[in-house]
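Only one protein chain is missing; all other protein chains are in place.
Up next, subunit A:
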Amino acid sequence: MPRRLTAAPQRLLDRLWPWLCAASVALSLLMLTALLSLLLVRGLGHFWPATLEEVTLRSGEVVAGEAIRETPLPQQAGDERLYFTGNRDVAGASWRWVPVDDIAQRTTPEDLVRLTRTPWGDFIGRLVSVESDGERLEGQPAWDYLTAALALPANQRPAGALLLATADGQTLRQPLTNISGATAPNAMAWWQKTHTWGERVWQFLSQGPRAANTRGGVWPAIFGTVLMVILMSVIVTPFGVLAAIYLNEIAHQNRLTRLVRIGVRNLAGVPSIVYGVFGLGVFVYGIGGSLDSWFFSDTLPSPTFGTGGLLWASLTLALLTLPVVIVATEEGLARIPDAQREGAVALGATRLEMLVRIVLPMAVPAMLTGVILAVARAAGEVAPLMLVGVAKLAPQMPVDGEFPYLHLERKFMHLGYHLFDTAFHGEDVQAAMPLVYATALLLVLIVLMLNLTAIFLRHYFRRQRGNEC
């Protein structure tokens, strides 16, 4: 009996497997989107001048602040709302949980202001008056005077004092020099808010941190991260490329070479903190200590190179990313057809000429792929840096106008470490959380930008070679 050609019922797996694959792609995309949108919303939302509420409780107490979130109380007793109230100097805490059922009245008065102060964090309440040069201003003129004074550079601001009142009627005096910013968000139109938002984002990007990293900007950390990654790339690329050339072009392809190759590949899997320990022991204490005793003995016992610094951090990360560059370059070299090499040699090129004029130019995209992978790994690495040179707060930038302009021995700030420090080591961790999101977003963007630069370069070199694909 001939076998029938009609379709047998498809097995479940046959129908499902494309969907399984699609589902895993969808899941990855979903998680990536979720991550980025969390960072975007929480990070960028922080800079938006939020509406301030004034809440009168049934007990008669008045609370003013920014509503953060609500959570249900235990035993179905309704919800509880968290307010950021500021005024830590007056109230002892800057957060207040208010049961929603206890709220008698909830208003958003336009005269509520939020001041950014250097000690004690934000103030939320009302501006009663401004005293300056024996004059006393109240109401709108006082507010105008304050905003005009804050628009001046910090060292030109007039001496003076503010008389402030909290929502529950307590008053306090505050010297004008302590104030760094003032907004009255309830009185602002959306475009004014947008303007303030832009200003705050710019301050975040361009200023140094304040108040033990829980306020202010991250500019030194951005600078430190990018500088360290660039230094690392400059160190790792020639080393990795030369090593790959040796392994692929010069070494006899025997058991020893294969062993070295396996070793290099496995180095990529060594935990990064181990490299940190190595960097501390060999670079910082070993080489750095010797440099100090030879050239900087007059400043001992305070170390110059014998302590963590930009150079040692870059070297440690270069070591960490070396296997990535070697492997990528070697794969690139192996892909170049022998016909190209023979073509060059048959025209009378020496081995070096063949390598420099034909093989290396063709391997440039592969080298850049290695550098891209190295940058992606190095920019996000924090653990080894904590051992070899990153600082919570670096007193000086690693580049300045003082000879020799690039100070390789200085400690530096790093976004990844800044993130960790802000999230766990501040005095008011909850207030700093939005900054953590903003810093994380920035770190992602910087890694993305460094990668895009390298990808762009690779694309450029590929086009130049004429093999667009």
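Observations
Keep in mind that, in the parts below, contacts are C-beta pairs under 8 Å (C-beta built on N, C-alpha and C of every residue); 3 or more make two chains touch, one makes a residue touch a chain; residues count from 1.
Criterion: contacts and distances are computed from a predicted model.
From the set "Heterodisulfide reductase", "NADH dehydrogenase subunit M", "Cytochrome C oxidase subunit IV" or "Phosphate ABC transporter ATP-binding protein (PhoT family)", the protein name that UniProt assigns to the chain left out of the figure is "Phosphate ABC transporter ATP-binding protein (PhoT family)". Considering A:S24, A:S37, A:T171 or A:T350, the position touching the chain not shown turns out to be A:T350 (whole complex). In the complete complex, the hidden chain is touched by one of A:I222, A:V264 or A:M362, namely A:M362. Interface residues of subunit A with the unshown chain, by the touch rule above, are 252, 337, 339-350, 353, 357-358, 361-362, 465-467.
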